[in-house]
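Shown here: the complex without one of its protein chains, the others still in place.
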Amino acid sequence: MNDADERHAASLEAISVSKSFGGVRALHEASLRAFPGEVHALVGENGAGKSTLIKLLGGRLRADSGVIRHHGAAVALKTPDAAHRLGCWTVFQELTLLSAMSVAENLLLRREPRGAFGLTSERRLRQTAEAVFARFGIHDIDPGALVEDLPLADRQVIEIVRALSHDPDILLLDEPTSALMERETAWLFGEVRRLRDAGRTVVFTSHRWHEIAAIADRITVFRGGRDVGSFTTLGEDEAVTLMTGQRVETLYPPRPAAPASEAALTVADLAGGRLASASFSLHRGEILGVGGLAGHGHRELFLMLFGAMPRKAGRILRAGHEIRPRSPRQAIRAGIALVPEDRKTEGLLLPLSVRDNLTLAVLGRESRLGVLRRRRLRSVAAAMTTRLKVRMPDITSPVAALSGGNQQKILLGRWLLADCAVLLFYDVTRGVDVATKHEIYELMTALARDGRAILYYSSDAEELAHLAHRVLVLREGRIAAELPASGLNAEHIVAAAMRDQAAA
Amino acid sequence: MAPPRRPPLAHALARHLGLVLVSVLLAVSVIGYCALYLATQARLPGMFELTSSLNNTMPLALAALAQTMVVLTRGLDLSIGGIIDLSNALAALYLGTTAASMALASALILLAGAVLGLVNGALVAYGRLQPILVTLATLAIFQGLAIRVLPQPGGAVPEAYTALLVNTGAPYALVYVLALMLFWTVLRRSQVGIALLAIGDDEAAAAANGIDPVATKLVAYTLSGLIAAAAGLFLAAQATAGDATTGNGYTLTSIVAVVLGGVSLFGGRGSGIGAILGAFVTTMIVNILFFAHIDPLYQSFYEGAFLVIAVVLAEGLGRLVRRRRARA
Partner (left out) sequence: MSGGGKRRRVLPGLSPTGRRVLYAYAATVLLFLLGGLVRPGFIQATNVLTILTVAMFVGLVAAGQSFVILIGGIDLSVPWVLNAAAILLTTSSGGENARAAAALALTLGMGALVGVANGIGVAVLGVPAVVMTLAMNGIMEGLTLGLSGGMTCSACASYAPPLVQGLAHGSLLGVPAPLWLWLAVIGLVSFLLQATVFGRATYAIGTNLRASELAGLRVRATVIALYGLSGVTAALAGIMLVGFGGQASLGMGEPYLFQSIAAVVIGGASILGGRGHYLGAVAGAICLVTLISVLLAMNMAEYGRSIIYGVIILVLLLLYGREARES
């Protein structure tokens, strides 16, 4: 097939598209060509431009320059509707469900079944939604429920079903699996294969290589806002080299030496929210992994240890002394720090400077009678940025101007400055690119070697298997299994998390 | 595995919690009012009391509905009082005496209100300015215009007009209240109403679903201006004369009614019916204070205290219901 034929056959093409945000180039003359009957994976680090390209193709953003073609004809995708009219539907990375509305209203938004006078009704909506779900084999989501009452995985499924229900000719999925568990991912891939076999086009992005390997017919690699190659077969190592422009020798650093026997944190019968009861000890120098399916009490465990959520029952001992943290402030006093999942909304103050962000937790210490010792604040912040090798224009530049990995370092640096001995890491690598992940792993193991105790929840079982000394698997609010490091692999963690569900 | 489904009633209760609470609040305050009335007057309130309560509340009910349109989009309309002022002043001067002139003038005044609302909407939507600041500025402008139109209280509203809008003989105003509720119900189930709630819920998400935030905001503020102008007409009919400052208090009381009615100031949640009921709760409280022989000088104190208590209780109840649902 020659080049002209191929272009003719492509269902969706982006040709040399560029897009900048306030002087920052997100896409620079990037191209993508997707064909009917193929599953096309977009891979690349965060900030490589994948999401921006998907937004351009989905009509959310308009390109500064370049052409988008649909079956060979140039099209202007000014609005999401314009894309929809071409049969092109998108599941964006940030979910677009309306949280105060019901599942049915969301699923059928702007195509509500209408009766007399063009008006809709809740009953009608529910019934239609039920039918739509049934068509895609989804039976465990209540169409009448409010979206805000549902776990993230269900919301992602609703979003996917909404796109599927339009019978898309082209389906764009931006990191659809990051919130999904094994079972739902399998369901999604089934639907994706069905579309492909019907001659449709599916474009998707993921940071999980085994998913890409499992389903992609073609892989286009993005780096620094442009495509650097399109392949029908590509190995993970090659892909990482292409994505990062360098070779990441080994993703996972060696596990630190066995921890001390001294307990830094002991938890007894802790309960609250979805956490029914948890007891364990975390030792100095230990990376204690926490695994299991989302919504089984992990979040509650971390928030309660950090004083950010009231405890219903249980005791917490910090280095042998009982503590009752009733606020993050008190937890920090006791030397406990939380690195939250969403650094942009729960961690950093984006418009404020690197210095202000770093020193936020030590303002009390670095002041006299409430008056800031500004020179000292500046010097401790500067020392920390040097220690963590933070790449930034200046210590007074806003954190928003830093790359994701460097932002994550600032957040870690805050707790290092506060000298917290117990670090709670809550899914800090979710949706983070490979190079940054590597940096975070290195930091984490360095901290453990340093004698700090790390409690580490991750939605990626692979990570836990490589980094943790032990892994606790939470299921239905209880510790269902404690897996030692020797012989640990991701399958064990997943199996322990799912055991009962498989039996039911 | 049987699909987990809650009965539709449970969903309805969760979705319309604000509406349920304000209904209970209204029922309680009506009962309290009747009890007090019985204790002091040795009889139950009758048709006259019903009629005057309805008539007195109509302007506030309209102002509350106007405020709801904007609050649902996560805005706040401080200029409602100014639009009421202007509409009131215009009505006192230009209604005329014939049926035709009254109808024409009313229509033009409503149109003027809609245009002023549109100006607010354009500034908010195209200028991408904070609603509270925009409407604070336009409030000053609208109040200025109203005083320009009617420097001194005066003018006249024809008797026939008063008889139509504020009939003191029978509770005809009930028809208007029901019409407003019907208007809301229709709106809520139409594309426009869904768009209003959607952009208040999450503007970016709504836009990703193809809902145009700019157009939706223009509609919201235009409707707000139109309904506020109607409130000015009712107020003029009631007073049988005009006053260019009579609407000033309605900016804040409309917010009170909306909040009592369970409409979230953070947008995306609430019902126009709730806001209308909230307006009636406000009236009932004034009535109760009157019959409880509370010194009228203290009236604002009790209203303020009541507002805080009501909001705190509603918040607590909402949290309780939410927790129970999460556990179940």
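Quick notes on this one:
The letters A and B name the chains in turn, as written, and every chain counts its residues from 1.
Quick note on the criterion: contacts are C-beta pairs under 8 Å (C-beta built on N, C-alpha and C of every residue); 3 or more make two chains touch, one makes a residue touch a chain.
Note that the structure is a prediction, hence the values are computed from the model and not measured.
Although one chain is not drawn, the whole complex shows that of A:44, A:225, A:297 or A:347 it is A:347 that touches it. Of the listed positions A:123, A:374 or A:449, the one in contact with the omitted chain in the full complex is A:374.
Checked against the hidden chain, the listed residues A:363, A:383 or A:446 yield one contact partner: A:363. Annotation: of B:47, B:111 or B:133, B:133 touches the absent chain (contact as defined above). By the touch definition given at the top, chain A reaches the unshown chain through residues 22-23, 306, 308, 327-329, 331-333, 338, 340, 345-352, 356, 360-361, 363-364, 367, 370-372, 374, 414, 418.
Summarising the interface, chain B meets the missing chain with residues 76, 123, 127-130, 132-134, 136-148, 151, 252, 255-256, 259, 265-266, 295, 297-305, 307-308, 311-312, 315.
Following the convention adopted for this analysis, only the chains that are shown with their structure count from here on.
For the pair chain A and chain B, the distance between C-alpha centroids works out to 43 Å.
Those residues of chain B whose C-beta lies close enough to touch chain A in the complex are 1, 3-6, 8, 11-12, 14-15, 186, 189-191, 194, 197-198, 201-202, 204-212, 268-269, 322, 325-326.
Touching chain B in their complex are the following residues of chain A: 58, 60, 79-81, 84, 92, 94-102, 105, 109-110, 112, 117-123, 126, 139-140, 142, 144-146, 149, 273, 504.
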